[in-house]
Every structure is written in C-alpha cells, then in structure tokens.
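Heads up, the thing below is written out as structure tokens.
As you look at this complex, bear in mind that one protein chain is not there, while each of the others sits in place.
As written, the chain order gives the labels A, B and C, with residue 1 at the start of each chain.
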Amino acid sequence: MSQLNRLPQGGRIDRSRKLSFTFNGKSYEGHAGDTLASALLANGVDIVNRSFKYSRPRGIVAAGAEEPNAVVQLGATEAAQVPNVRATQQALYEGLEARSTNGWPNVQRDLMSLVGKLGGKFMPPGFYYKTFMAPASLWMTYEKYIRKSAGLGRSPMERDPDIYDHLHQHCDVLVIGAGPAGLAAALAAARSGARVILADEQEEMGGSLLDSRELLDDRPAEQWVAQVLETLAGMDNVTLLPRTTANGYHDHNFVTLHERRTEHLADTAPRKDGRRQVRARMHRVRAGRVVLATGAHERPLVYAGNDVPGNLLAGAVSTYIRRYGVVPGQKLVLSTSNDHAYRAALDWHEAGREVVAIADARANPDGELVERARARGIRIITGSAVIEAKGESRVSGARVATIDAEGFRVTGQAETLACDTIASSGGYSPVIHLASHTGGRPTWRDDLLGFVPTLVKGVSAAGGAQGVYATAEVLADGVETGSRAASEAGFAAAPVSLPQVAVRRDGAAVALYQVPHEKPTLRAPKQFVDLQNDVTAAGIELATREGFESIEHVKRYTAMGFGTDQGKLGNINGMAIAARCLGRSIPEVGTTVFRPNYTPVTFGAIVGRHCRELFDPERYTAMHQWHVEHGAEFEDVGQWKRPWYFPKTVNGKTETMHEAVARECLAVREAVGILDASTLGKIDIQGPDAREFLGRVYTNKWAKLAPGRVRYGLMCKDDGMVFDDGTTSCLGENHFLMTTTTGGAATVLEWLEIWHQTEWPELEVYFNSVTDHWATMTITGPEARKLLAEVTDMDLDRESFKFMDWREGVVAGVPARVFRISFTGELAFEINVQANYALHVWETLFAHGEKYGLTPYGTETMHVLRAEKGFIIAGQDTDGSVTPEDLGMQWAIGYDKPFPWIGKRALSRPDTARTDRKQLVGLKPKDPKVVLEEGAQIVFDPHHAIPMPMVGHVTSSYYSPTLDSGFALAVVKGGQQKMGETVYLPMADGQVHEAEIVSPIFVDPKGERQNV
Amino acid sequence: MFYIHCPYCGETREEEEFHPKGQAHIARPLDPDACSDEEWGDYLFFRDNPRGIHHELWVHAVGCRKFFNVTRHTVTYEILETYKMGEQPSITAEHPEGRPTDAVDQQASLRDGVRA
Amino acid sequence: MSNTAAEKVRTFDTRTQAKIAVESPLAYSYRRSGAPAPTAKSRVVLRERPFLGHLVLRGGAIVLDEAVREVLGVSLPGEPQGLVQDAEGVRSVQWLSPDEWLLIVPGGEEFELENRLRAALDDAHFAISNVSGGQTLVELEGEAARELLMKSVIYDVHPSHFPVGKGVTTVFAKATVILRRPAEERWELVVRRSFADYTYRWLLDAGEEYAIGVAR
Partner (left out) sequence: MQRYSGFGLVKHALSHHENWQRQWRNPTPKKAYDVIIVGGGGHGLATAYYLAKEHGIKNVAVIEKGWLGGGNTARNTTIVRSNYLWDEAAALYEHSMKLWEGLSQDLNYNVMFSQRGVLNLGHTLQDMRDIQRRVNANRLNGIDSEVLDTKGVQELVPIMDCSKNARYPVLGASWQPRAGVARHDAVAWGFARGADAHGVDILQQTEVTGFKIRDGRVYGVHTNRGDIEAKTIGCVAAGNSGVLAKMAGIKLPLESHPLQALVSEPLKPVLDTVVMSNHVHGYISQSDKGDLVIGAGIDGYNGYGQRGSYPTVEHTLQAIVEMFPIFSRVRMNRQWGGIVDTCPDACPILSKTKVKGLYFNCGWGTGGFKATPGSAHVFAASLAKGEMHPIAAPFSIDRFNTGALVDEHGAAGVAH
C-alpha cells in the first residue's frame, strides 16, 4: 500500500523528497512538507486511535490544532518519547516513529471496544459517581482497574536528552497568526517602523491562504503570501516566528510564544555545528499592542455515528487536497449549513473523485460556490443533512434526510448514500481562546453564529478571529488593525497597498448544531460532541435532565472540553445542545471560558534552562574550592552551599558524620577549629541616626555601645515574635556593621528599608549590603590566640582586646577586621577580610595551624557547640511563634527604651503575656546515651490516651563529645519554672524517653572560656 | 503578569523585579502602648480586601529597592496608577476616574504622607 | 584600637600592596567549569574584569553631584538608569536608585576616592560603602551578545531601549545583576561574588549556541 490517496500532482509538499516513517510498527512513506496526518491519510490509514471511554475506532477529523482524535505517541527511543502529539500538527521527518495511544492488543482490533460496545450503555456521564460505592473497602481496588484505562500516551521513563530555553522579547506590536489578517496587520505595523513580532503555529506561514481557491492580484494566494513574507523578512524591525504558538495570553500584554525549533526534524534535537540546539524555545513577550489574527475553527455537525473514521471537517478535506495533495477517500457526501464548505466538494471533484451528494440544511442555497457545484452536476439535496453515518471502522454510507427549518426534527424518509467519506460543516467559530485567558468573557453574535472576543486595553482582533471571513475584508481589517496598533504604540501609520481580491457572493448560513435523528437523542445511535472525551449529545441531555444547568456544570459532569483539544471542535455544539435541552439561548446557558494553554506545551519549554544544575543558584564563599578539595560534605542553607562537616579518610575508611563531628567538636573545645562564616549577612549602616534606628529594630539597647564594641541583638516583628538575630558592631559613632543569619540576610535588609522608607524617612541613615565583600573565618578554641598571633602583629592581649571587642589589623598580610565574639563559648576571633584575599588568609592560617591542631569544622559542629552554650538558631529554635521572653532572653529586652521598638507592644497581649507559654529550656536525657530526636514531642503524662496532650518539642538535639552525653534544647510549656522536673518523649518505635528540664547552657555556664 | 511603572526609576518594568508587600497606607500607631489589644490586632492583621480598586505597597526589589504604592483593580488587574511613598492616590474606589484636583493638592506632610 | 575616639564613620582600606595571591570571584568557576578559549566561530566573548574598585555612594543627588564632579571630574548621572564614564573610560558612575550610585574605578583607587569624597562631602548626610570584594564585572562582546542577554535578563536590551550610557538593575535568570552598556559593542554585568559562578555557568550554557568563548 503506497500513498494510494496521494494525488499525482498539487499541494505544497516536496515530491522529490520521500520520507519513510512507521505507524504502529508498520512502515509508510510520505513527503517533505507532509504532516504525520496528511501522510497517514495519503497511505489510507483510517483508524489512528481508539476512543478514551468506549474504545471506538477513530480517524483523522481535522487538519490543525483542533484535532481531537489523531493523538499519538511519538519517539524512537525511550528518552525521546513524546506523549499525545497531534498528528495534524506534527511535521513528517525521516524515520519518524509513531503509535496510537490507545487500543489493545492493537488499534485495529481492540478488545476494550467490546467493553465499550456492551458497556457503553451503562456508562452515562456521572456513572462513576453512582456506583462502585459498596463495599467502601473495595473502592481502592475498583480504582486500580479504572486507572488502568486512563490516560492517552505515556510518559517517557528516562531523562529528556534535550534542552530548552527562553528568550525575553519586547516589541511594539505582536501579531498572532500569519493568515491573511495577520500578514496584513504585520505588514502595516512594520511599515510604520514599530518593532513587530509575527508568530504562527504552522509549519509555514500563510494560514488559510495556503489552501485558498482565491486569486490575489490575479495570482494564486500563496504567491502573495510568499511576497509579503519576503518583504517582512527583509525588515530589521520584524521578527518572524513560524512553528510558534501563542499558548498563553497574560495580564498587561504578556504573551508566551512556544517555538518548536527541532520537532520537525527529529524526535531528539540534532546537533548543529557540533553544538546542542534547543528543542523548543519559549518567547516571553511583553508587547505594547497585541493583534489577534487567530482565524476561526470550523464546527462539525453532530450526527449519529459522526465519529466513525471517514467523518471529517469540510475545511480539512480542502486542506488535505490543496495543501498536501491527498484525497482522504473515494466517495464524498458533504453535509453543510453554509456556502464556504462547498469548497470541499469542489476540491474533491477537481481531484477526480466522486462527490455523491451535498446535503445542505438550507432550503434555497444560492451562493456562488453553490452555483459552481450545481454547474458541475453535483447533486445537492436541500433542506437536508446527514443524520447518521454508517460503518464501523470506516464510513460505508451516509443516511441523508430532510429536516425542519429549526433543525430539530427529521421530516422525511432517510436515503442511504453509499460513500466512504462524510465532510461536515456547521459554520465557523472565531478562535477567541487567547482573549479569554485574561478573563474577558466572549460575546455571542447571532449574525455570526459564534462568540467574538471581548478585548481589554492594548489588544485587538483582526479577520476571522472577530468573525470577518471574506478575504478582501479580512485583508483590509488586518491592515487597519495593524496600523492602529502601531499608532497606539506611538508609530505613525505608513501606507500599505492591498491586493485585489474578487468578492465572492455567499448565501446566508443557518444555525445547525445537533442534527436530528428519527429516534430521540437518548435512543439514537451515539452523536458525538467531544470526540476525545466521548461526550455525546445524549450525555449532555442527560446532564441537563439531572439538574446540571449551567454550561460549567454540564462540562464538568460530562467532561466536555477537558481534553487536550480543550473543546475546540465541540464546545459550541455542546452549549447549543444544552441550551436547546433547557429551552434557553446559547448566551443564557453561559459563555465559554478558555484557559492557557491554547495548545499544550511541554514542561521542558516552560522550565527552559532553569533545570538540573541551573535549577537554582548555588552560592559559594571565597573558600569553597578549599572545602571541596578537603572533602567537605555540604549543607544547603538558603541558596548557599555550606560545609556541613569534613569527614576524614584514614586508611581508606571515611568517618561517619557522628565521628567527624565529635572530632571537630573536641578540636574546638581542646585546641582550635576554623569555620567559614562568610555566609552570614552583613549590613553596613551609616548615618547620624544609625544608633537610633538600631534601637527601634532591635529589642535591646544600643544607646551606649561604643566604637570598638560589639553587641548581640534580637529582632522581632511587630507581633512580638523573634525573626532574626545577630551581632552588630559599632565601627564609629555613626557607623555600624550588622550581621544577620545566613538565611535572613536579604529579609533583614528589606526589613530595615521598609521601616526606613515607609515609617521613619526622617531618620538619617543608609543601609548597604556588604555580605559578599567580606569573607569571614572564625578561629575558635583555647589555641586560637596563639594561632592568630603567628599571622598578625595585632595586640591580642585579653585586656586590650576584650571579649566583644573588635579591632583592625593585618592578618596574614591582609587588612582585616577581627571581632572577639564567640558562638562556641570558646575563645574566638572572627576575621573579616576582603573576599578576594580570603583563600590566601585561610590557607595561611592552616599553614600555621597544624601544630595547634587547627581543624576545619562545618555547620553541624557549629550547631553542637552553640547548643552546648544555649545559643539559639533563629528558625530552628524559633518558629515564628516564640517571643524573646519565651527564649529566656529578658536580658535582651529593653522595656524602658524611649522608643516603642518593634515587637514591644505585642508582648503585652493576653496570649503573649501568659506565663505558661512554651519556653526554651535544656533537656538532659535520663539515659546519657540517648540523643533525642529533633522534633520529638514532649508530654508530662506518657500514659495519657491518644490524643496525648503535648507540652512542647525538641528544637535542637545532639551528642556532646564534651559531656559524653546527649543533650537538647526544647520549648516546654512553662518550662522556665520547671527546672529539674521530668518530661517524657514518646517515640514512634514505642520507646518513651525520659529527660530532665535543665538550663539551656550545658557547657561553661559562667562563660569563662570565651573570656580568656 | 504585571507590567509595573516604578515611580522612582521612571520606567515600566516586569513584575519579576517587584514584590508585593500588602496594603498601602498602613501606618504604625505612633503610641503603641496607648493602643488597646483590639487596635493593635487591627494594625497587625486586619486589611482591606476589596473586590475592585485597591492600594498596595510594592517594592522594586530587583531594581532601585524603593517602596512605592500601586493602585490596582483586583478583578481586572489593571494598574491605574503608581505613586511614591508619601504621596496620596489620585484614583480611589470613591473616585475611580481620579480625584478632583483640589483633593490631590491636599497632600499630607511628608511624614504623615509616608506613614499613612 | 585606633578608632576609639569619637570618629563618626570608620573607613578601612581592605586592599594590600603586598604580593599576595588574590582570587577573583570567577577563579573557582574557571577551575570547575573551564573557560573555552574564543575562536573564530565565537559570536560572543566573555571577559571578567576582576579586582576593580567598587563603591556604593548614597545620598542626595545635588550634594553628591558636586563632590563627584570635584573628585572624579564627571557629573553624577541624575536621571534614572544613567551611566557616565570619565574621559579615559575607566571610571564610571551609575545611577542605581534616587539616592544610590555605583562607582567603579581601577583597582586600588577606591580607598583614596572614598576618602576624597568624604572630605568633599564633609557634613552632608551620605554614606559610602566599599564593596570591591563583593562583586565583579563581566563583559560580553560580539554579535550575539544581545541575544545571549535576551536569554538571560528580563529587561529589554534592544538598542532603541537600551542605548549606550544606560545601566539597570534587573533579573538575570534567578539572580540579580547590574547590566550596563558602556559602549556600542560592549555590555557589562556587575555580578555579586556569591552568584558569580551561577551567572558564569548560565552564560556558558546559554552561550553554547553562539560558541561562546572566555577571554582571560
């Protein structure tokens, strides 16, 4: 079987280039320029899929984005699988492999169709809601089998080999759709000098002109298209984007354009000049003005058996013949309500195949095309329609009968006409999808028998998209709309000459949606409305009968419009049927709302380059390379990669975290350790009111902090809850350096700014982030001073450089600020140097540190050491519901400060003033070998029945090598008054740990070690 | 996605450069200690939530880092105006077409304006 | 401690003249991700300009303008997004916000510049922060530089919207950059040190299509 439906000539395909492809494992040939759909039709492939619910055989219906049936699985390898590709939009390429998404064992003979045939009757809409309820325990089993029949295609099971990206575009005028209206609009806008983007979803630009019978300036329309495209391509201010679908229209004229860059070439992007190409590119366009030139979709008629392969849209028949040189059958019956669809019969006839008859719903059709058909001797049966298609795997006949003027009843005896193809047309629906993405409700127009878009500021529609169909008018509308858009964007209109087009005289169309049958809808053979979701006219009638009266209800109850085609073919018909059932008009039943996407878009294209190692920035300190080289394990803290611990490998054995941390802790307590603390936020604060400002945002006092001194501060929100902490150093009378937590750096800076800018603009103070400027390394431990003395000539004497002092000096040859602050409880020096020198200073310290046992440590050891001292970590020991008092930090609350600082007022609210709030305490497990689980819940009575009253939880818990025991910080209700009492921690494994409430300071409670 | 005119940068920029910070013109009580619990709760938590014209505080976070006000319709999402801290809106729910000019002229003092 | 006296603002020269190994913010990236040398096919070339002096200047435009003129010999760009350079094209002042400017000068000049500005500004309300260690400058040149930027920043980089002499702070992928156009054919990114590696890897990845090269 070789392209038996391919015409010997005609079409825009490249007959010199043959392409081979497979469908369901069978090999076929097509041509360059084919879509997969046109190639399948050329080869006489009728059944392309099985339907979702009833497993009925389905064939190709349309030639574009509205295709509901021909949804296939593409891809030759596992990683290259693409589910749910519309064959009508997939360009054919050499070696293409496609499969039907449903059908078992195969699409020709599908066993599930038996279920569909027998069970179809028992599966009205909503049938799931009405059954499978007993017994309750079996639902999960039922569901397992229901799920098996779900879905169309399948996900690849391997990682995508391809890459995607984004392009941030900005233009004055974006024209969507390159049919006659779009081309004219783009040309007009471009001539005015505006920056123009013209995007079109098809393989080639030109839209309906590519299969038009009309002459423009006495030449075939496609020649005019080529000429305009050449002009546009030569203009600097124009970007042409073929194969690019405007999939989402968002607020303020932000449009996403999905450009398929390699899908027409292969299932995996081929390399170009040895470099990777992106498979798809999302253009994120901010447009001054948008012109929707998206055309219209033809509506099929809804008649019995209208889903049997061989039922096509009339316009699709013309497209396949004229654009692809494919006649999808031998004998055609056309059923129409309008003149334009007559093109299908004329094209079919010209292709040398038989037009059996045209069933025209109108009593006296008399337009130009009608006359042309008559002149060719084609039989026209007026006042009639195809009421039923016969056949199972392919149309074998059409039952045509006369119907009444409303299209509600069959009035005559049906005649069965032998044919293999039925083309139908119920009129045209403007493609209004994009306009409704931002909430614009479309308006129904009786004269057009369709919805037109309601447009917001900055958008206009041209041509078919607003119901203008005659080519001459479309072109004029395009030019007008394009010029206006450009002029609204500030560009003076320039003249554009329009081609001459003969005006065709068309007769009026009539409204026809569901074609009547001799039997009532509920008893007639199935009349499909939404082919992809197997929604029938009977289903809609039943839904309305059951009380589902709004179109939103009908859609949800029947699933109409929820397919991958989003109801492009079926929605208006469905609304018309619902309206008729309810005795209302279409607009009374509701309007149709479309959501992005216009056609589905791969996740990959939306994700772009923001995946894998570029998913989120990794922030590094200046010493990162050293950490990597020294085997650090890293912890994610915000976007930073911080060394977590430094496991050593001795004789091929690598330490566990527990071993490494124990070693690191002891090194700090007994010798000296070093921590990369560069990630802490650092804010340079200057100005005469800097001190006053600090007093307002911190809970404690700042009035007397002298230059050279450092103080710990606690920050609350105005609800009284702690949200960050850190030390702030007085550099000069009007000059402070604030540090924040690693995760809080940006938040705190914005916090300072919002108060300054919105509440206290009169305060003279500026804040600048200097986080990245400084690298910070903390050396801490009894040997810290000796080590530092080796690399600096600063005076490190404990009297002249006291605890909580800072000094300037030169460390390892580099100017440094050194802070005597301690987060470990040991003697500590925090060395800040300009980050570009940091690695040198760090390495110099190591060069001198070996003899002192200098040990790098990470965040885990830092946590253990600070917890031994009862120092909190904001965000770990606090959770947004903890006040400074809850933390036992009364010493850091300046109740008598003159300014009502942030957080103060809230502390006196009834709930925050309670004395039995959860308060920070230490917990000493009764069994020292036990390390309590962080997050373990605390109870007073472990024998209480579930639900068991919980009185707090463990916030931090570690093994302390110093204490050789587990220990923890926790919040416990009224804990500060319960020292020495026992609490219980019932765990998942059934164990109940006991612990004693103790002071949160476990090591060196007097703080002597940091003061040496 | 919004396209927002920053009154400090004098340019209309992508929403991704900005962060919304809640309702505009929420002033911290000058004397918190004099507030009842109810008044303090109102200040902390109770906000207008209109279906229609709303005044919001935004910050040009990836830009000039300045806070400013946006008058926006919460259904159509149309931005009706943006204005600096300390200024009052000219478009309000009561005056959707713009306040009479004399009302606009009655700008509060810088301090009060910023705070309210 | 030298500054326990009632000094209002403590300035500090963080740079040393000593021969000490310095590492630019991209040093780690070169080692980790490599640096493909520019070839004839490279339609875009990346070059880091490390170790420059970066100062953030805060204050009122009128006051600062006078001081900047006096000290640097250029006028402060008073209009938003303004970027001015000195005659040699090696010192620049960029508008960042109505009370904030970025000064970039040859490495080593920044401390003296800060001190001279402070002297000129005297009692005015202003602030100067040295951020030289915290950011680096990355140049992009070549015919594809603009398209590479279109892949990376959300700001409109079309010449009609981004002429020479303009600079903005904007979103670069998932980071923030300062983007400047000091010359017709050259774009500059001012990148925070801790985001430099991310920015570099992004540019290399997005620039593959243009055979991006790294000049060192």
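By our rule, a residue touches a chain if its C-beta (ideal position, glycine included) is under 8 Å from a C-beta of that chain, and two chains touch if they have at least 3 such contacts.
If you're wondering where the values come from, they're calculated on a predicted model, not measured in any experiment.
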Contact set of the excluded chain (shown chains only): A, B
Selected residue (touches chain absent from view) among A:636, A:762, A:795 or A:964: A:636
Among A:496, A:601, A:623 or A:804, residue touching the chain not depicted: A:601
Contacting the left-out chain in the complete assembly, out of A:30, A:59, A:153 or A:884: A:153
On subunit A, residues whose C-beta touches the chain left out of the figure: 52, 80-84, 121-122, 124, 127-134, 136, 139-140, 143, 146-148, 150-160, 162, 164, 248, 250-251, 254, 256, 284, 437-439, 522-523, 538, 542, 545-550, 552-553, 556-557, 559, 562, 564, 566, 595-597, 600-604, 606-608, 610-613, 615-616, 618, 635-637, 719-720, 875-876, 879-881, 906, 909-912, 933-937, 939, 946-948, 950, 953, 955, 986-988
Contact set of subunit B toward the excluded chain (per top definition): 1-2, 15-16, 19-20, 22, 37-38, 40-42, 44-47, 49-51, 54, 56, 72, 74-77
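Operating definition for what follows: only the chains that are shown with their structure count from here on.
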More contacts between chains, A-B or B-C: A-B
Inter-chain centre distance, subunit B versus subunit C - centres from mean C-alpha coordinates, in Å: 33
Distance between the centres, which are taken as Cα means, of subunit B and subunit A, whole angstrom: 30
Shared interface positions of subunit B, touching two or more other chains: 14, 65-66
Junction residues of subunit C - those touching two or more other chains: 154-155
Interfacial residue positions of subunit A with respect to subunit B in the complex: 250-254, 286, 438-439, 456-457, 718-719, 750, 753-754, 757-759, 761-762, 900, 904-906, 909-910
Footprint of subunit A on subunit C - complex, ascending: 1-10, 12-16, 18, 20-25, 27-28, 31, 41, 50-51, 56, 58-59, 99, 125-135, 147, 150-151, 153-156, 158, 160-161, 173-175, 192-195, 197-198, 201-202, 205-206, 208-209, 211
Subunit B-facing residues of subunit C, complex: 79-81, 96-98, 100, 154-155, 168-171, 176
